[in-house]
Each structure stands twice: as structure tokens, then as C-alpha cells.
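Comments concern the structure below.
Note that one protein chain of the assembly has been removed; the remaining protein chains are unaltered in position.
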């Protein structure tokens, strides 16, 4: 009997790209709040979500992951990855929520776990300034004046650049936030005549548990999206850049809430 | 309204990781026929397929891809990728067929198109000797004595090495062949309590059209799989290595045949 | 006793990044002739070379390499690499020659062999359309109307894009040509006070032997350089784009001619 949570399914089940949940994550985020054009934001919302506000946020994140028993972080090429998450504001049945129209990560295992949660992941190249807690011209300290940068490139084209200069500790995370974000789970059909009738097409809400947040630093930010011939990130480019944030978080994922099946009957 | 064949779904639909089929492919394959342990082969077969023989084949392939109108090959980072395909022999309702237990590719777009066809793709690093049609110590000619090598590595560990020395042109492709291979399409659930009840779990058979094959070269081969802590390729290691092949092929994919829904009711 | 042609020097001498010459190369080039601003071209010339014309050429090349006894092409990750070579026109003591101000390659072994020949190599990401000699929407044929593309990116920013549409076979290679190009060999000092006094700083002319050239295809071309915050390729951007070319070549390198020691006495 074949075993495994995702393909490949194999006799021992240890070859799956993503193992059975729970999935444990810990990482550091550099986030920037901004406003996009309200019509653009509305145009990216899926059926079932209403426009709420033009408020968006990007998260450049440095993650480490492990399965329940895997200790993958000791073979860190299996565990570490970077991500750039774009969240826009929305509402579901009148309740504000975040929706993710675009996201990039730099490892296949992150891509697969993402698809299962409805994150529309593609492979990208994400780089984020690190702090090493020693004063040096080669890096910032986590404290007032500490300056961090981050970049996103996809298939050899740079798509986004951001900087954040820390000013003060705050108690509030950026908005919108990825904690209970809404995604679309989607898996298409290939049989002739059914290319428009996905096998899976549903609005879902993320669930996480055992969430922990480090002290949160806030400051001023810059954010720029660059033109691209086919990726639509520039449609959601900043018209007004807000605050920047830096914080670490840990969380565990092993559940998901179905909001609505979007398949036409 | 959001458009796109796969995630991400966006207003213009140009951001999808995989665009709407048809998908056009052209590439060169270095293939090695071999026999694995029959019990091992049987243990990798999914429900619905019967054991047929211990005959296996690996294909190291150098692909270029384009969508119907995309001309992606002119921006070749969008179009080119390498693949290592493992096929084992099986039978469906008494008819011999190929089944793919493991496959690696080096681009996210190939991974996504693969998942939709049931190819259990993961990202790997595949390298294949090229011929440049000029006599040189730096490369083989496509002709008697021309020697080609290929390697597969996954997450910084080498998994397979092969060589093929061409001897003669033949009219027969290697067996098993990927033309009408059988795969499992699979997309899991994440909602608590449903981790064992995939949303999609079906036995499918590949379809392709407009297939063209170059002259086929055949010769002797070597093939070696290396130990790995969790990937199960070594379970299907060669007990007897057969012939090697080199050929190019072109094909178009926009259909798939459902053989059986494997979900338990 | 330590052995090796380059660092690292080791007991067996098999760890050197570049082994003892001769070095054998075979590859395919997509080349575009163009004119840059004459003042810009002149400003990139080193001492010892005079301005000759504003004629430039870029070569996007797909290489395979082997040492005298190494058969590195059978472990192709050791052997294959891509390159983007920029050549500008110059004259040495009244004789026209090519000079290379900028070049990128995607393997460390190519970078090291390059530095030894005075190629000012950096690591870049180069992609070039391939032909697989089968009619397909996924790739061109080598013949009239065959359309090829190539791109260069460096550290996640795209720097150059080119296309060539083949029209006819010709007997003339593009100009300027890399066969006997002039380079600067350069190795700096780090001791305090000597940062401006390189240990090696000399004008050299490339030598190659056993050169073979495939049929040469010529046609029309497009070429574009993109802005960059610190790399100076855009200073040599096209003001007029000429013809495009595609050809393969093989050559062997194990010698070099010193033209002039550029160190101040």
C-alpha cells in the first residue's frame, strides 16, 4: 500500500514533498503596510469576498520549518526558505480579513505546503537583511535606527524592493495580517472540455495554533514594485507607503476552514 | 472576475504558474533501460495497477516548452528545464503500461504542469551531456562511440549517475515509455480529521498529440543510484542495466484520461 | 609537495578550481552586432589600446568544457556553463582588435579560467533559446525564420535581452570577434598602502588553437540593455542594432600573449 500525504506516494511514505501535518514554522518578517489603488484591490478579490479598504501589506519572511518528528532544521536545505507574501484587505460576510493574491517562495516543499493551504505560491528569489547583534558596518542592530532591506525577483527580473528603519517597539502587528488570511484552494482538470472546471476551487481560511510573537519593532518604510511583462504585482503597487515592521513569529499549521465551494454546479 | 488556469488567479490571468493548455514541448532524452527487484517494483504500484515485469527506465531530459501563444522559449528561463523521470512497468486491466513513481524537474512551472497530470514532481538538479556537432575533447558527437552522461541531485545530495555510449540507430523507443504513462493525480485535504481523505486521488493516463521523434540512437549504458536518508529511489536501484538511448521528441498536451477514482467512499 | 594549477593547492592536485591547460571548449553562440556611443566605447579602453570604431558585439554562449584527460562533460555540472561576452572595437599599435570590458558566466570554474586569461568575469544568469531539430511551437529550427532569444541577469536584476531571427547562411563571423581578443590580466594587492599597486596588471591577447566553426547563420536582431544601479553595461547600450548570428565553435586554450605590463614603475 502506498503512503504519503502528497505526491510522490511510495511504500514507506518518506518521499512525499510535504509530509503529514502538523507543520511547525518559525521565522522573522520584515513587513510594510501600504495603500494600493482601491479599484485594483477590488479587482483581485475572489467570489465570496467583498472590498473592505485599499490597505495592503507585504511580508518578506525568513522561515525555518519542521514536521512533527522530522527535525528537518538539522538538514537546513530541507527546512529553510524565504517568502514574499502580499496581502490585501477584504471582508467575508461583513468581517474584515486578509486575502493573498500573490506570493513567492524559494523552496519546492514550501510551494507544495502552500498550495494545500491555498497560498498561490510560485518560486521566487527573496533576500532580507539580517541582524547579527554586533555593531558593524555590515549590518543593522535590532533597535532604533536599525535599517533593513528586502528584495524580490522572479525568473531573473527584480519585482520589488523595500527598506524599513526601526524606531520603536509597538504591541500591534501590521494590517492586514496573515494569521487568519483567506486563500483559494484550487486544482485544475486537464481532461479535454474541463479546463474551466477545476477539481478543487474553494475559499478557505487559514488556521494556526501555538502562535508566538517576538517583540515588534516599527518604523518608516520604503516600498517599490517594478514593471513586469506578465506578473500582475505592479497592478497593486503602492500609492502611499505606510509603516514598516520587524518581528519574529512561531506557529503550527494542521487545520483549515472551508468558507465556500466556488465550483459552479 | 479572476482568471487563470492555476493559482494565482488574477484579473488578467497572466500570472498563473501554468497557463491554459495546450502545452507544447520539445526536448532531448537520454534513457536507460534496467531491471529492478520485482518485489520492489510491485510495492510501488498504486491500486488499480497490476505487476507486469521488473523492467524500468530512467529518462534524463532537456526540455523546452511553450504555451499556445506564449513564445516562452524567447525568454528561455520561462521555458527550459531538465527532468529525471523514472518509469516502472505495470498493467491496467491486463494491458501493459508505464507508471511513474518518482520524478524530478528544475523549474516551478514544470512542477505545476506536472502535478496537474499526476507526475509526482519535486525540484531536483539534473545535468545532461550535450553534443554540439563539432569534434572536440569537450563533447561527444551523435554517432557511434559518442558518450553521454547524466546526473540527478536533490537538496544537495547526488541520487543518480548514468552514462550512455551510442552504437547504432534503431527504430524502437525504450521500454517502458512515457508516452501513455499512468500517473496518480492527488491533492490532499488539510481540514482537521481529513488528512487521509484527499480531495483528488485518481488514476489517470497521459495523452499527447502531434508527437514527433528524431532518429533514435542506442548503445550500452551504466546506471547507479546512491543511498539517500528519506527519498526512496534506491529501493528501485538497478539489479541489471540494459541498453541506453538518445533521441529527441516533440509533443503537445491538452488532455488526460481518467482511469479510476481512488478515493474511498 | 602541493600540486595544482590554481588554488586550492593540495597533495594530489585534483582539487584545483581550474586544472592545468590545455582547456577544450565547444559551444553555441548567439551574437548581435551593434554600435554604441563612440565616447562611451573610448572611455572603456585600457592604456595601450586606441579607439577604433563604435562597433560592438554581444555573445550569448552555451559552453561545454573538458580538460586534457578529464572527460568533465560526463559529469556535466563540472563542464557546462553559459556566458554573456561583451566585446568592443579597439586597436593595438594600429591593428584592429576586440577588447572585453564586461562578461558574465554561471560557473565558478569558468570564472577562474577566465580571470587567468584576463576575462573580467562575474557570475550572472544567462539563458539562450535552444533548437532541438524537430518542428514544434516550443522551439525554433536552425534555418530561415528560426527565432532565438537570450537574456542576462546579475544578482536578481535583468540586464540584457536579445533576439535573433535567422535568414541565411554566411561565411563571415560577427565583428568584433573573441578569437584574438585583448584582455587585462589583473590581481590586486591587499597590503596596506598597496591597494592601488596590483601584483598583476597587464595587457594580454588571447590565443586559441584547433578552432572549428559550424555553418554560420545570420539574420536580423534586437538588443536591449536595462538600467542598473552600479554595473556599467548600460553605458555601452546600443544606439544602432546590426545583424544577429548563430554558430557553434570548438577551440583549445593553453597559451596567451603578453602585450604590455601596465604596472606603473
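All chains are identified by letter, namely A, B and C, in their written order; residue positions are counted from 1 within each chain.
Quick note on the criterion: a residue touches a chain if its C-beta (ideal position, glycine included) is under 8 Å from a C-beta of that chain, and two chains touch if they have at least 3 such contacts.
Bear in mind that the values here come from a model prediction, so they are computed numbers and not experimental data.
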Contact residue for the chain not shown (choose from C:211, C:239 or C:258): C:258
Residues of subunit B in contact with the chain not shown: 125, 127, 151, 153, 156-158
Subunit A, residues in touch with the chain not shown (by the definition above): 24-28, 62, 64-66, 68, 71, 73-77, 79-80, 125, 127-130, 132-140, 147-151, 161, 163, 212, 214, 248-250, 252
Residues of subunit C in contact with the chain not shown: 2, 5-12, 14-15, 17, 20-21, 43-44, 46, 75, 77-78, 101-103, 107-108, 111, 115-123, 155-156, 184-192, 195, 199-200, 229-232, 235, 253-258
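Here, only the chains that are shown with their structure count from here on.
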Far-end chain from subunit C, centres as C-alpha averages: A
Fraction-based call for subunit C against subunit B, same above half, different below: same
Subunit A-subunit B separation of Cα centroids, rounded to whole Å: 30
Rounded Å distance, subunit A centre to subunit C centre (Cα mean): 40
Touching two or more other chains - residues of subunit B: 75, 77
